[in-house]
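Only one protein chain is missing from this complex, and each of the others stays in its spot.
Coming up: subunit A.
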Amino acid sequence: MSATMNNVEEIRNRVILGEFGVKNVHTTDFPGNYPGYDDTWDMSTFQKNFRIDMVHVDESSMEFDMVGIDAAIANAFRRILLAEVPTMAIEKVFIYNNTSIVQDEVLAHRLGLIPIKADPRLFEYRNTGEEMAEEEGSEIDTIQMQLKVKCSRNPRASKESSDPQELYLNHMVYSKDIKWVPIGNQADVFADANIGPVHSDILLAQLRPGQELDIVMHCVKGIGKDHAKFSPVATASYRLLPEITILEPVEGEKAERLKRCFSRGVIDLEDVNGSKVAKVVDSRLDTCSREVLRHDDLKNLVKIGRVRDHFIFTVESTGILPPDVLVTEAIKVLMSKCQRFLSELDSTDME
């Protein structure tokens, strides 16, 4: 690809994947480390080098590139997406009748994990201090839901059938059976937003005739740090952009083998003067398996590395909030953390 950069540039900007280890992992561009470089933080330089590129956006997942930022901050965004963006989830389960074969606590655990489609920004955290006095919870911090299913025998089933679909009515309890019960003024405020589980086909329990479930649930606002059920992402992850440099021309049969060492579409063979020469087409597609380093005759022909400040983020939402809203909320959470300590510092100073 591009000409090999000089040593200092490489240490500053690239993570090298070697045969037995990974080199240059840590960020070293702090003021004073490199003579001749001014590494002091400068907002205008950051703004000039920083860019975000969208690759793919839809309602459930998105992929985007963040270039020009350090791993510490990119990782902070990832950690906040997983653990500190709030959502609503079922917390208190009041079981009035459960004669099914699923134990109470197992059923309650499963109910907690169901993603609930309610915008958490419109709700408050429940105040845990007065829990003893106010068990009900008010309309501003609680969503109440009900699950009432009774299984019975199907009178119209034929005598010989053994298919449970035909023999029993309501023998599978799905998340679509969970109904929202508006309390207070929620019916007016959330009239058009249909609050309920995101997916209607989550199987919760199986019943047989005579068994029933009569459950009331309270959903509260929480964060993933407290319990993983509150995490708004199926997962959020990032990887660094791979960079593959071919050090000397590789042709013929070696080029074929080199192509097979990388993921499909990374290396292509082009015709130069009758022989096939390997060329890097798109290193972004590579999964960096380092297969090429296992072959003695190929391992010195390429250099595999990663660009240290180019992050390819993948955010998959559980459906509660669209992924671009989730990233926006995560950035706002980090900002509010900084503001909290800044105001703390200012209030101490004034004493």
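Here is the rule we use: contacts are C-beta pairs under 8 Å (C-beta built on N, C-alpha and C of every residue); 3 or more make two chains touch, one makes a residue touch a chain; residues count from 1.
Just so we're on the same page, contacts and distances are computed from a predicted model.
Asker: Given the choices "Protein YIPF", "DNA-directed RNA polymerases I and III subunit RPAC2", "Eukaryotic translation initiation factor 3 subunit G" or "Integrator complex subunit 14", state the protein name listed in UniProt for the chain not shown.
Answerer: UniProt lists the chain that is not shown as "DNA-directed RNA polymerases I and III subunit RPAC2".
Asker: Among A:122, A:272 or A:342, which one is in touch with the chain left out?
Answerer: Of these options, the touching residue for the absent chain is A:342.
Asker: Pick out the residues on subunit A that sit against the missing chain.
Answerer: Here the touching residues of subunit A are 27, 30-32, 39-41, 43, 46-47, 50-54, 57, 64, 66, 69-70, 72-73, 75-76, 79-80, 83-84, 324, 327-328, 331-332, 334-335, 337-342, 344-345, 348-349, 351.
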